[in-house]
Each structure stands twice: as C-alpha cells, then as structure tokens.
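Missing here: one protein chain of the complex. Every other protein chain is in place.
For subunit A:
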Amino acid sequence: MGREVSESCIDNLLMEMVSTYCNRFYANKPELAARRIEAIGYQVGHQLSERYTMERPRFTDHLEAIKFICKDFWSELFKKQIDNLKTNHRGTFVLQDNHFRWLTRMSIDQSPENGASGEPSIIADDKAVESMHLYFPCGIIRGALSNLGIPCAVSADISNLPACSFVVRIKA
C-alpha cells in the first residue's frame, strides 16, 4: 500500500527540518521556529492517529487513549513502547522513553577549549538545540490526542539523555 523508506532518511529529514527552520526560515526567532515545527508535528500526529486507530474498538476514557499512545502508537513510530507512564490522576501524564530513537544519534558538543567544562552558556545552547528537536514529537503527541478528542498541551523534558520525558497536560 505505502512505500517504505530507510530509517536514516527519516533521521536526515528531521534534522534538516529543524536546522532549516531554526537557521534559515526563522533565523532570529526561535519561538516562531519552535511553533512552526510543533504545528508540523500536530498535522502528522493528527493523520497518523486516524490511520492507527482504524481497526480498534473505541476508547472509554482518557487513560485508554494515553495507553494507546504509549503502546501501539509509539510502537508504530519508534518500534518500542513507552517505558514508564506516570499520572497524577488530575489530567497530567508523564510519558518516559528511556532511549528515545530520534535523539540517539545526537551528541553533546563538549569542546574542552572553552575553559571550564561547566560553562552555563554552552550547556544552555546545547539544551536549546536538543529541545528544538523535541518540538516535533511533542506536536505528534498533541495532534494524535486532539484527534482522539482530548485537547492537551505537551512539553518535553531532557534532563538525562538519551532518556526523554513528555509531559501531557489535558485541558479541562
């Protein structure tokens, strides 16, 4: 039915997308670039959720939909499931992936000639670049959930690579 491409193509496409939006289209406006990338992810998540929920019975509540995202949806996208799901039972879910596929090829540039290894500006820049790459999967999750009738806000947290947490806050 569909054509298949190699995984390195997807990796390259994502890297190029982030770098184009950050460095060429919205060179001095990182918030706009982030918003645009997240919107692309929203579209993709919207359409993917339609495709992947085709054969299934309907969901009874929010938790079922989140579990679908953690298991089936994530397996289709990344060939593995979410490793840890936490909730406060009041509309916030934390999805933790201990080895997020799209970040595994990313290195942190630790050049020693920049004086002390703990220079905050260098570390902040690296974090900014990595967080740019995470807007796309955040958008995918948001798009998938809103197509299932759950409006929400998704943010990512990368305190320890390559593990990555997505925080989903359902809008009441």
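Please note the rule applied: contacts are C-beta pairs under 8 Å (C-beta built on N, C-alpha and C of every residue); 3 or more make two chains touch, one makes a residue touch a chain; residues count from 1.
The rule is short, and it goes like this: contacts and distances are computed from a predicted model.
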item	value
Per UniProt record, name of the chain withheld from view ["Signal peptidase complex subunit 3", "NADH dehydrogenase [ubiquinone] 1 alpha subcomplex subunit 1", "ER membrane protein complex subunit 4" or "Trafficking protein particle complex subunit 2-like protein"]	"Trafficking protein particle complex subunit 2-like protein"
Contact with the hidden chain (one of A:R58, A:H89 or A:K171)	A:R58
Contact footprint on subunit A, counting only the chain that is left out	49-50, 53-60, 147-149
